[in-house]
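The complex appears here minus one protein chain, its other protein chains still in place.
For chain A:
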């Protein structure tokens, strides 16, 4: 039971991401580096967001459950905004790297295009975000235990897995759209990405 749930949920959550990585990213060293660096940027954004949340929680009344819930939602919103901000920062970095690669290459063209980098960076944000959300849940799903024994939903694992898969793919798409919007300076597109991210986060929390 434990192993089946673990492998099933892990497959649901990371199957598409793993397939994408194996087929498109793993063969090219530059893309792997972009992947890992994207994960790093997402982690830094999460760090800052949790710092803000942590400070706000410590400054507030711990006993008040509603307030804590509100602070959590606030923290989530701040995190979403920071993620998008770091996505923009990553875009700037990749743009510079692209120009650098183009200058040092033999034929004046960079070995990786900005579109590819947009896709890989979106995928990296998605993977690391999904992993951070669900890995502890997956680890718990191996062990003995009964889900929802206190009245919560017994479908916790599988819904988490599906949500994670959706999030991974969404981040990939957001990455592509975001970079494209930044390239072509279509700021309404940028706003759309940020808004949809906030909306998704908010919807899930309902």
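In this text, a residue touches a chain if its C-beta (ideal position, glycine included) is under 8 Å from a C-beta of that chain, and two chains touch if they have at least 3 such contacts; residues count from 1.
The criterion applied here is as follows: contacts and distances are computed from a predicted model.
Asker: Can you work out the missing subunit's protein name as recorded in UniProt? Choose among "ATP synthase subunit a", "Presenilin", "Large ribosomal subunit protein uL18" or "BBSome complex member BBS1".
Answerer: Hidden chain identified via UniProt as "Presenilin".
Asker: Please identify which residue in A:5, A:30, A:67 or A:169 touches the non-displayed chain.
Answerer: With A:5, A:30, A:67 or A:169 as choices, the missing chain is touched by A:30.
Asker: For the chain not shown, which residue from A:5, A:18, A:76 or A:192 touches it across the whole complex?
Answerer: Of these options, the touching residue for the absent chain is A:76.
Asker: For the full complex, which residue in A:60, A:113 or A:205 touches the chain that was left out?
Answerer: In the full complex, the listed residue that touches the missing chain is A:205.
Asker: Tell me where the left-out chain touches chain A, residue by residue.
Answerer: Output for chain A: 29-30, 32-33, 36-37, 39-40, 43, 46-47, 49-51, 53-54, 69, 72-73, 75-76, 79-80, 83, 100-101, 104-106, 111, 128-129, 131-137, 139, 156, 159-160, 163-164, 167, 200-201, 204-205.
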